[in-house]
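Every protein chain but one is kept in place in this view of the complex.
Every chain is named by a letter (A, B and C) in the order it is written, and numbering of its residues begins at 1.
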Amino acid sequence: MAVRIQEQDFEIGAEVRELVHGRTDVGAIVTFTGIVRGGDATTAITDMTLEHYPGMTQAELERIEAEASDRWPLQASLIIHRFGKLLPGDNIVLVVTASRHRHAAFEAASFLMDYLKTRAPFWKNETRSDGSGGWVDARESDEQSLARWHTNRD
Amino acid sequence: MAVRIQEQDFEIGAEVRELVHGRTDVGAIVTFTGIVRGGDATTAITDMTLEHYPGMTQAELERIEAEASDRWPLQASLIIHRFGKLLPGDNIVLVVTASRHRHAAFEAASFLMDYLKTRAPFWKNETRSDGSGGWVDARESDEQSLARWHTNRD
Amino acid sequence: MTETMQSDQTVRILYFAWMREKTGRSEETVQLPASLVNIADLIGWLKTRGPEYEAAFDRAEVVRAAINQTHVKPDAPLAGAREIAFFPPVTGG
Partner (left out) sequence: MTETMQSDQTVRILYFAWMREKTGRSEETVQLPASLVNIADLIGWLKTRGPEYEAAFDRAEVVRAAINQTHVKPDAPLAGAREIAFFPPVTGG
């Protein structure tokens, strides 16, 4: 179980190898990678800056990871989130979950992303080619995605 | 969209890079990796041989991939399945899905694995340290996992 | 022609995993009797060909079949079949 907040890029293959190296009890690994999209033709995104709340981010991601470990039998997990200036095509976030069985790995990774999207203190500021950039609005659908995890538990 | 049936290993990072290289329209990439488990302490798995139906495997996986592309807005996908002799800790299967949004990528990857588990013509034969190995029985739970995709559509 | 005559349909039959081990063969080419309409009929006929077939198809309900490399049910017609495969439930992934 590990959380890293960093400016530099990550490499999925290396992170997965590191996480399960030498283990023979893991049957399923799911990774999620979030990437900066370039926008559409009329309003291309030039770059994006991710601001975060350094004191809180690490603790909040660790809480979310602990919650996932509490709900699913995970043998290993990893969250990496970048901050600073990013370009279209750049990696933003990596979530990795390892478990004996595939459904636990899939569900835990999906849960981690839904929680991260609504709880991790990061804010995106886009620069767009037509000057329409600025702080990205939160998506109502991200809040709604959380609801399904509540009904599973309560 | 690609399917590969091969004896040799694969490297997740290289496959993901290849799949989305130079693209700025992909926002989410999900990978699933299936790995040979070593069994428990009393009946360790020494090795495993994956037999398949060469003529049918490629076509069947392509049908499954086409079905996923039909249901979710995928920008890219990849299925790699190994055959032959494998050891505990070895990679068996890789599924990669790329989409604009994370839920499509997660659901399509999960769907591909559920279908692959019940439709792709592969059979596992385990060798165990206590001589109890042999052909692996299909899991009833894998058949049940399919049902949720039917209710979504019908 | 009558039901007891041989048809002109020659098919390649493949066996995988424990179906291969139990029948003792990975493939064979057979001429189908014209009386056989579907996969279930073919299984019934194969079981008359020897104890190894009888053992392999003993629990016919767990045996899966494919015609021309596509999964089929026991009531699938044999007409047009060039390659038929029998195998246990799959266990890949």
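Keep in mind that, in the parts below, a contact is a pair of C-beta atoms (placed from the backbone, for glycine too) under 8 Å apart; a residue touches a chain by one contact, two chains touch by 3 or more.
Here the structure is a predicted model, which means the values were calculated and not measured.
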{"item": "Contact set of the excluded chain (shown chains only)", "value": "A"}
{"item": "Sole contact to the chain not displayed, among A:19, A:78 or A:120", "value": "A:120"}
{"item": "Residues belonging to chain A that touch the chain removed from view", "value": "34, 50-53, 55-56, 59-60, 81, 92-93, 113, 116-125, 135-139"}
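Keep in mind that, in the parts below, only the chains that are shown with their structure count from here on.
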{"item": "Central chain of the complex, centres being mean CA coordinates", "value": "B"}
{"item": "Separation of chain A from chain B, taking each centre as the mean of its C-alpha atoms, in whole Å", "value": "23"}
{"item": "Inter-chain centre distance, chain B versus chain C - centres from mean C-alpha coordinates, in Å", "value": "28"}
{"item": "Chain B residues counted as touching two or more neighbouring chains", "value": "34, 113"}
{"item": "Shared-contact residues (touching 2 or more other chains) in chain C", "value": "93"}
